[in-house]
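Only one protein chain is missing; all other protein chains are in place.
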Amino acid sequence: MVGGGPGAFIGEVHRMAAELDGACELVAGAFSSDPGRSAERGRELGLDASRVYGSFAEMAAAEADLPAERRIQFVSIVTPNHLHFEPACVFLEAGFDVVCDKPLTTSIDDAYELCRLVGDRDAVFAVTHNYTGYPMVKEARSQIGSGRIGTVRKILVEYLQGWLSTALESTGQKQADWRTDPARAGVAGALGDIGSHAHNLVQYVTGLEVESICGDLTTFVEGRKLEDDASLLLRFTGGARGTLSASQVCVGEENGLSLRVYGTDGALSWRQEEPETLVFTPVDGPSEVLRRGHSYLSPAAAGASRLPPGHPEGFIEGFANVYRAVAGAIGARLEGRAPSAADMDYPTVFDGARGVHFLHRAVEAGRTDGWVAARYDGPTSTT
Amino acid sequence: MVGGGPGAFIGEVHRMAAELDGACELVAGAFSSDPGRSAERGRELGLDASRVYGSFAEMAAAEADLPAERRIQFVSIVTPNHLHFEPACVFLEAGFDVVCDKPLTTSIDDAYELCRLVGDRDAVFAVTHNYTGYPMVKEARSQIGSGRIGTVRKILVEYLQGWLSTALESTGQKQADWRTDPARAGVAGALGDIGSHAHNLVQYVTGLEVESICGDLTTFVEGRKLEDDASLLLRFTGGARGTLSASQVCVGEENGLSLRVYGTDGALSWRQEEPETLVFTPVDGPSEVLRRGHSYLSPAAAGASRLPPGHPEGFIEGFANVYRAVAGAIGARLEGRAPSAADMDYPTVFDGARGVHFLHRAVEAGRTDGWVAARYDGPTSTT
Amino acid sequence: MVGGGPGAFIGEVHRMAAELDGACELVAGAFSSDPGRSAERGRELGLDASRVYGSFAEMAAAEADLPAERRIQFVSIVTPNHLHFEPACVFLEAGFDVVCDKPLTTSIDDAYELCRLVGDRDAVFAVTHNYTGYPMVKEARSQIGSGRIGTVRKILVEYLQGWLSTALESTGQKQADWRTDPARAGVAGALGDIGSHAHNLVQYVTGLEVESICGDLTTFVEGRKLEDDASLLLRFTGGARGTLSASQVCVGEENGLSLRVYGTDGALSWRQEEPETLVFTPVDGPSEVLRRGHSYLSPAAAGASRLPPGHPEGFIEGFANVYRAVAGAIGARLEGRAPSAADMDYPTVFDGARGVHFLHRAVEAGRTDGWVAARYDGPTSTT
Partner (left out) sequence: MVGGGPGAFIGEVHRMAAELDGACELVAGAFSSDPGRSAERGRELGLDASRVYGSFAEMAAAEADLPAERRIQFVSIVTPNHLHFEPACVFLEAGFDVVCDKPLTTSIDDAYELCRLVGDRDAVFAVTHNYTGYPMVKEARSQIGSGRIGTVRKILVEYLQGWLSTALESTGQKQADWRTDPARAGVAGALGDIGSHAHNLVQYVTGLEVESICGDLTTFVEGRKLEDDASLLLRFTGGARGTLSASQVCVGEENGLSLRVYGTDGALSWRQEEPETLVFTPVDGPSEVLRRGHSYLSPAAAGASRLPPGHPEGFIEGFANVYRAVAGAIGARLEGRAPSAADMDYPTVFDGARGVHFLHRAVEAGRTDGWVAARYDGPTSTT
């Protein structure tokens, strides 16, 4: 693991998620650019001190020097946004697979460069747009894929939080500090931190591409340098329309990611805070409340579930599904077999690049107060 | 009553709402421009045949000729949009008070003209933006008025329906027929029919004025001449931002009007389909679930309630609150007393004019694909 | 109307409900045993003073003396429980139909006597177990009747309120005062006031008869003479089992009547506070959320609905459905036609008698701390 030093929240999430199924184990890390703090975190985790490093470069080199059966299998990069690209390159070049936090990079060029590196090496590279790991999100994708709601017309996606409704960054709160700093967060605030998840969720579930964006980006908290609120109008290839709301100043909202998709024949609705439920409504009948764990779900949803219905699974399990797929994909390569559909069901470097591209277009739309062409033109898995 | 002939839905709503408190009684009407159908509806209602008229003009003249104690006290105009202005003028000029359906008129000029007529005569003129009649909407207004959520930053209002997701108008369905016909509905489809309610709700609850609008108006159902889906970005005086979604092609949505308002100190959330609940969340504590009928509510909310908590009130009661205020306002005038706050708590002709102005600006925003200045410049109650 | 004097809550509910559809009009009343208060209420209602009476006996006599086309069509008895029997007898004997509040009477003998009077005269006699007036309750009955959940196994019914969790009666609150007084309320407190509705709801929806009862009746508020909390175990004919909870000391509960019925093939769930929704779950598929006003509902549910889906109907409309059926039944008799299914869909005097019988058995079960046989042995519509 790169990043995730003392006090970081997301590092511990990655560890719990990765280890949940017993297929991965955290064995090495460069947890902080401060070697003392890195070592401290290594001790907390009970790691072998020889595999706790003071920098990601040192770690990549040292691990690559270990015998194949002892070295790490892949690295998780859980640093602030501006520190994704470099370590990702270094580990890819050292021959490792990568799990990287989102947004993938702070510039479009960097994102495309990573795509090229991954493509050249046929590496496994996952970006933790973790919300697509939820079983009922996979069910939504299956239902739309099988045509159950007909042609998609309208998409309403929201990601609303309230934790930045005051100038939390000025209190020294670490999470708020880097997220509101353009040097570390990149071109976008709320859009980058959570809007990028909303965009990825729409892409994953509907398969539709954003064609153009119009948006209103606002900074409500005085002194903040990045937008903390954004409302976007979206036009999709094929004629669907949508709105995306991302805000971190919506007092009372915890982690309010929700998606509603309306088609010609039906509609789907899902809320991250109640992730085990997906509501499907046909054009002329009662709504159906689909719940995780039941035998009536699609294979993708069924395979992403660990517990019987009514035994709540949550954020960690959804996150763990990204790691489970990564482990499956790596395992398939090691065993020389074709990866299963489940092994390939993780957000790829290309999905990450799409996200970075989207963010930059959305920010431009905000800057110009008008519609901006936003069709993705970067590398894809098939190019 | 003008309009509300056989098969009309809203006429019966007006009757039930007006009569609910026993303060009003339907005694005369021109229910249809077809005298036979008007008479038929009169018989259904058990009215004196001599007071069932073949046209609104005939009705206004005849009723005005009756002795003061026998004539109607006010008229309800419940016709399609293009038939609001003329009867409203005629009845105002004949000296009657008016309750008129929304949107007030199909042109801004007509709306302003009505404002002038009303202002000149000091008539009572209510526009049935009925959703502000709900007690918990009044509570939301009270809470914001008293500063409980601080300065408003973000407003999310939606009005989503699904009943026009197919070409229902081509089946002869009466409600769909006129609402999708520009000659009768006016410049807007979904925006006029339901978006205008959403706009009015925001104005009523927050008191904020729309400053500019950017929007995306779409017609999804082939052959339809008016938009059936609209997404608007809104900027309000004072810096608040918002989105307004109005759609009639959202499969599965029934009458999905909802409002969320986020301020510096708290947030409020209300849904029309569960109208008895208002959720308030402070910036640093648990949400409070405020419920109709309790002693902890504001006088405005308390006074708009008829039953104890948990005995559901609904659409009719909210609608009846408009009529209750109208009856109160007329009563105050008759009795020569100052109207109470409750007597004045109905949507006025000026509110109606604001709505018409808003609709035209929103449609222009859709046409031009850019931001449009939208500050209301028409008559107000104080001009 | 008999009862419903100044300050009474339920009298106004009866008036609004009766008049909602325009088929009934309140024209006469003995609103209080105090002639002055009766007259005051008559004036409030704008009634002809000559038809506002000082006692129910006077009213029955005077109205019977009026010409048939001028006299009342039926009477609504909305007095405290101990004052149901006498006026009901008097009006029945004077040839009037009756709507009577619940529980029907304070003794089983009185209830059976009323059954006989009604049977002898073929009168229309409705008991306002109004909760069965809700459309989605009618839908639940239809679904069970059509076998959709198979054989009923388990019934969970609750009616929980919190308004009597303090000694409200000692503050002079009128509603609390008589309901906690055995001389006026009868043998039961919470069970009589609300438990009787719960029992009626179960009977109506499932058609099953209670066979035996075991119960725990408690008085939590000091000094109160009737139970304010009751938990019953129920065994039904055919082997179904159930529990009935009725309490008025459940702080925070407003009017928490709910019903869950589990069968061999499916289950149904309904909550009075969200009356427009009925949830059906099959044994092997997702739940369906059935909503009032849709075309997929049964005729009984469809016919009991006034507004489109999503325009909330509530308590008054459900209550009004009892009056609508009564008006239909009386109309059928007047017109010499057979009443329709809808005309007969109201709680009858026999249902009321069943309720009184149930209450007495439940109270006995509480007294003896054991199982009590509780099969109804009184008159029925077919005896």
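Residue numbering begins at 1 within each chain, and the chains themselves are lettered A, B and C in the order written.
Note that a residue touches a chain if its C-beta (ideal position, glycine included) is under 8 Å from a C-beta of that chain, and two chains touch if they have at least 3 such contacts.
Since we're looking at a predicted model, the values are computed, not measured.
Just so you know, the chain we are not showing touches A, B, C across the whole complex. Interface note: of A:16, A:94, A:167 or A:372, the residue touching the hidden chain in the full complex is A:16. Within the whole complex, the absent chain has one touching residue among A:315, A:358 or A:371, and that is A:315. Only one of C:2, C:214 or C:278 touches the chain withheld from this view, namely C:214.
Contact between chain C and the absent chain runs through residues 149, 153-154, 156, 158, 162, 165-166, 214-216, 218, 220, 229, 231, 233, 235, 241-243, 245, 247, 249-253, 260, 262-267, 269, 281-283, 287, 369-371.
As for the chain not pictured, it touches chain A at residues 9, 12-13, 15-16, 19-22, 45-46, 161, 163, 253-256, 272-275, 291, 293, 306-317. Where chain B meets the missing chain, the touching residues are 279-280, 284-291, 294-296.
Rule of thumb we're sticking to: only the chains that are shown with their structure count from here on.
Contact topology of the protein chains: fully connected, every pair of chains touching.
Although chain A and chain C share one sequence, what matters here is the overlap of their interface residues, and that overlap exceeds half of the numbers used. If each chain is reduced to the centroid of its CA atoms, chain A and chain B end up 43 Å from each other. For chain C, residues touching at least two other chains, in rising order: 291.
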